[in-house]
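For this view, one protein chain was removed and the others were kept in their places.
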């Protein structure tokens, strides 16, 4: 798909919404407003928002743990996103899962198991179903560079390559798996080169450049939909904060963090939009106002929404009455 | 190491011994002389005999299920090899394991678990020990192309790459995993290219050419010993018979089998040795005689050697008295 | 009626289900071109083509993970794990992914998939081709079944394929060609979580499945000569279990012996004995005996394998002790 001016504006809106909500949730966690922990994806928004925007509403998404942007872009009401983080009864997972287990079955986003890479073969299986049913859909799965070190990544990509399935693998390489730097994770020259082992293309793009991510996804999605098989897209990016919000990330040099903050995808995209005359100060101000109101409302809603009943845990262990 | 004339003659001897014993064992299995099943490696001898010959006696070998050649080359008495296949009490595994679980702890060959690829991280761990202890040893592990599709292969090679460990990965690509042809196993252009994903060299050689296997191993072993890290060596080869001796291999075209038999590594090497004047008809006849006698003696020994006592199963579950 | 072997019953069930429902697919190692190393999937590739019968690379975790995904997009995968022993690499996808997916998604997604696993000893397979691993899968969200007869093999496989939950289907290798019986030509289903009384008796209840069921039945015959009438239960579903049938029987006989191949410690016999000790305690007239594989890995050499597996003689002896207690 070609991006229209409306698309570009909408993308900016979604990036800003993702960023703003993420930042609010971080703070709410620190204020003790919800239990568990919180995984911020601030800094990485372009890598989830842009691919999701390019998908059809019923294309499958298999997320990992930093895909709040995918949920928002897919159109899940913000109320439900916050209910998920707050583990309320109205959460898509009924409060069963940890915050940041972003997903929503009705929106074709799997509520993931949070073992790294585990969702990758599942996405491949979904793509197999699309192929068999001749459905014009594709499956996309997100994961960090850390997950590419796991066996499930290898087995799944290898199989997807054999059958040229309509699946696209999107790796957010943020250079750390928790505290472990890339040099201790792999000696490969980059992550996308791993695709060579599976016989399909791998590309590396600046994941903080909205238009670059757009181009890589457009090409890969087109190829996958037209029977050309999978692509591994590596988006280099950076998480601004700790692995989760209890991690102060002392293992990263401050200069590195600062350098990456300068590469913030949102102002970069904003400059482009201003240059192209797509966005104006007033429009932006209006977007910001709307987002703030929407988020306030959603948080208010979630905070006042009921917690799961204790017995809810017993529900849905089986689909079958046994 | 440079191969002397003696080395070359010795290699021929070992190849012939491996081939002859393997062929005898196949027949003995069909005659019902031992239980279980039998995995013949006929046609693939160069890929195990040559690498093992180049190793030091206390270098670690992690075999899969077609490494009779490694056992023989390492100098395990033929009696013990046959006792293993016959599951006798004097087998290195005490008769606990299936035939073709070739290994011998005292000869630094692991008695493998026969789940594919499972020995690969173990070999990497051994190499880690060598590094930490500053031992001038290396670990070598053998496996088929089928095993390269497994997660353990990926995780282990990736880790070995990060730490540049003294380990060499030898893949015998015989184009089939049981009945499954290569095209259904991977879309990669070959197996050695998988090494790209791990940041160390991968090479493909004609596994039926003794000298080519020698050269590839020499280089890889040297690099590994001198701190240069791992290599993945793909040896293309072919098994003449079924996956095991109850498999008639109907899934392979007869012409393919015939074409590969013409590439038999042993006569090819023999021609070379004759051309170089290293081997003569008399010498060869003498080798054949000696081998036949040795094998007869070993089979006779194994057939008359005791079976394990029933209670032996209870031994060695733990090393510790609990 | 048609006389079929256990393996033929499995093959028939697969053919029939694939004909009935185009969403049923098969995947696993050697299941296509070769028709399965035990020929359970024989003829399927020819009939249903490469898209529905998929020879996979050696990658059990992928086989299960892909099956989960396929199930989510409207297929009904029947995966084959070539030997049950090789399910361990897929343990993760089964236990963390498949078992918990429906629950995790708050009931909004189902995972209708079947995993066929040839298992069991007595076939000279050694440790990696003989294990009975059903106890690993006592995991909420999974269903574990194991037929002992051709009739049940067919009916339970159909039930598994039509079930909306992930079902592990353990088929005993030793029974493949050694057991034959007549099964109806017309369609039937054997319901999940229903045990079967394989033999009526009043003095003691033997609880078993698979190859051990036959040894238990043999033992029952010998015991009858001594005047002990053993009731024999064929569990059929191993998790979650049919407590009702077990309790009803043991409630009557007041004595129970559980027999299985897996090592005794941590085996499903423990769960059965514990249930009885907890909920049927007052009706027990004797200790609940477990006759099981040894607490060792599974040995290859026949001398050791025979010693490892519960023999008919061992069962007779154990039941005798239980009845004398």
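Each chain gets a letter, A, B and C, in the order it is written, and its residues are counted from 1.
Throughout what follows, a contact is a pair of C-beta atoms (placed from the backbone, for glycine too) under 8 Å apart; a residue touches a chain by one contact, two chains touch by 3 or more.
Only a predicted model underlies this, so the values are computations on that prediction, with no experimental measurement involved.
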item	value
Residue in contact with the excluded chain [from A:1, A:292 or A:313]	A:313
Sole contact to the chain not displayed, among C:85, C:152, C:242 or C:305	C:85
Options C:187, C:279 or C:313, residue touching the unrepresented chain	C:279
Candidates B:128, B:211 or B:257 - the one touching the absent chain	B:128
Option from C:35, C:147, C:201 or C:263 whose C-beta touches the chain left out	C:263
Residue numbers in chain C that touch the chain omitted from display	61, 85, 88-89, 91-92, 95-96, 99-100, 103-104, 127-128, 135-136, 138-141, 239-240, 263, 265-266, 268-279, 281-282, 284, 286-290, 295-297, 325
Missing-partner contacts on chain A, residue numbers	35-36, 87-88, 95-98, 101, 113-117, 146-147, 149-152, 177-181, 184-186, 251, 307-314, 317
Residues of chain B (touch criterion as defined above) contacting the omitted chain	60, 62, 91-94, 96-97, 101, 103, 105-106, 110-111, 113, 115, 118, 120-133, 135, 139, 151-152, 155-156, 158-159, 162-163, 315-320, 322
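Throughout what follows, only the chains that are shown with their structure count from here on.
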item	value
Dominant chain pairing [most C-beta pairs in contact]	A-C
Most centrally placed chain - per-chain CA mean versus overall CA mean	C
Centroid-based (C-alpha) most distant chain relative to chain C	A
Inter-chain centre distance, chain A versus chain B - centres from mean C-alpha coordinates, in Å	45
Multi-chain contact residues (two or more partners), chain A	151-152, 155, 158, 162
Two or more partner chains touched - positions in chain C	56-57, 59, 61-62, 89
